[in-house]
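All protein chains of the complex are present and in place, except for one that has been dropped.
Presenting chain A:
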Amino acid sequence: MAAVFLCRVLLSRIGYCRCYSGWHGEHGYIPSLGPQELGEYQVLLTGAKPKAKTDLPSMSSLTEKDRPIVQLLLSAGTCPRCVLRFCCVGSQMLYRLPHQDLMKDLQEFLKNSQEKEDTVCLDVADPPCKRIRLEHIREEGADDLNLNGAIPELPLAASGNTATESSAGKVCNVCLGILQEFCEADFVKQVCQKVNSADYQFTSFVFSVSLPPQLSVRERAAWLGVKQQMRNLGLPFAKDDIVQLKEAYKWIIHPQLSEELGVPADGKSLFEVSVVFAHPETDEECHFLATACPDCFKPAKNKQSVFTRMAVIKALERIKEEDFLKHFPCPPSSPKNLCDALEIECNNGAVFVAGRYNKYSRNLPQTPWIIDGERKLESSVEELISEHLMAKFKADSFNFSSSGREDVDVRTLGNGRPFAMELVNPRRIHFTAEEMKRLQQAINDSSDKIQVRDLQLVTREAIGRMKEGEEEKTKTYSALIWTDKAIQREDIAFLDDIKELKLDQKTPLRVLHRRPLAMRCRLIHTMKSEYIDEHHFRLHLKTQAGTYIKEFVHGDFGRTKPNIGSLLNRTADILELDVESVDVDWPPTLAD
């Protein structure tokens, strides 16, 4: 019966007229069919996607058992879409129909039920025309109500009137307007204006909505109210899955947003449009939960409200029905105002840019060197690279990381050190290989202190590969060493033959103020010496990652053993250090 009712709604929407034996319209003639077939036609004619098998178990039609629910909720001031939700109507299409039309149809549905009730409690003395008409109805069912000019208007029962009056034009007592005004084209325009003015680059979007916690309270109150009513009427009320507010909202608003923005909605999208709704008028409605379930509400940090959405939901799970009914009207009362859409914000997921950098200055820290608010050295590797990336990608902020670090006074030569830059909330995300090359050139032209290569976009996972390098890979260095006592070529030649020299290094004094005291064992794989004069020689070394080279040379008060001093039986010091290579094969080398 009721599937037919809904079909009627749709068929009349697209220009069909009901006649005795079937339906006539511009698309042709459809003979009167049972609910099943009409349902299928409905799908075909309106071009809607057939419902997936995974739809809600309870079906997309209003049945007899839904009447008291519709009655109760409409008279309490619930909007038509919320009414459909509570009747477990799962057809997304229906929610997208204009709410005025849905309201009219629900009223018709009630009117029909009203008449049905009338037949039951009718007295024997019926005017003959009425009797005929009623019998006619009994035969044909609800679909006859629109017979052209056939049936005069039946007086509606009092409750029927209240139902229509209560809901028409009022703010919904359950969704506080979310499924009303905030589904309209005006709001969609408002959101899209915000998105367009924020000037982001995106190919899809995810729309996330933050609802005020009292909506959960009201939802529960409506459900309890319905449950009570059904119990009073002695009707069964199974705990079917009521359509969630957020889900229904997304059914309605996604297609509209998608059309305006020109891109599809995608749950996995990196571009997020978020709206925060608030309803200050009813904020205190959650407070009774604190007395009923005090341990759900921990003391607030930073003067923020204790009544967070999570806390409220937790309390609602715990509170007993009787307690809830005592403290809160079920179904809930109508509010005066709509919700406010507080913030409409856009956020793009982070992008990652990787590359390798060379450092040619002996006076440049990797990260800004600031003590007590005072900058000790001008600029840094990080800043020289990020300046250009931030401008091009138009990001809010960045996170710089690299495969190990070097001191201020150490140069990085060879292929350079791998680094990765996370750009947070970038406005621009699409760059061709050509554009990246140009960006790389711009960075290189702007400074002689650093140079970058292999600049490319990478995924978040790729960063893990870089950090692997820090622990596992080898590095090669070139050190300029001074000795106090004179040396001859023969005195240092033996160094070249030492392989896999094992070092015991205590945490160097120069970093002891910020690192814990520890002993680390490290390997010097190979060495190659270059005699310069009686007090100087150059040493090339290949070492395990994490070896402190300077301390290996001067010994750090004997806390690194062995060291060059102990090996040569002299006092040695390091004058210059260069990183010759960082042996990590990431990021991929790019052809020039």
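We adopt the following convention: a contact is a pair of C-beta atoms (placed from the backbone, for glycine too) under 8 Å apart; a residue touches a chain by one contact, two chains touch by 3 or more; residues count from 1.
Here is the rule we use: contacts and distances are computed from a predicted model.
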Among "Protein Abitram", "Defective in cullin neddylation protein", "Secretogranin-3" or "Proteasome subunit alpha type", UniProt's protein name for the complex chain that is not shown is "Protein Abitram"
Given A:L377, A:A391 or A:L512, the one touching the chain that is not displayed: A:L512
Missing-chain contact, candidates A:P280, A:G558 or A:P588, resolves to A:G558
Residue list for chain A contacting the dropped chain reads 506, 509-514, 517, 550, 554-558, 571, 573
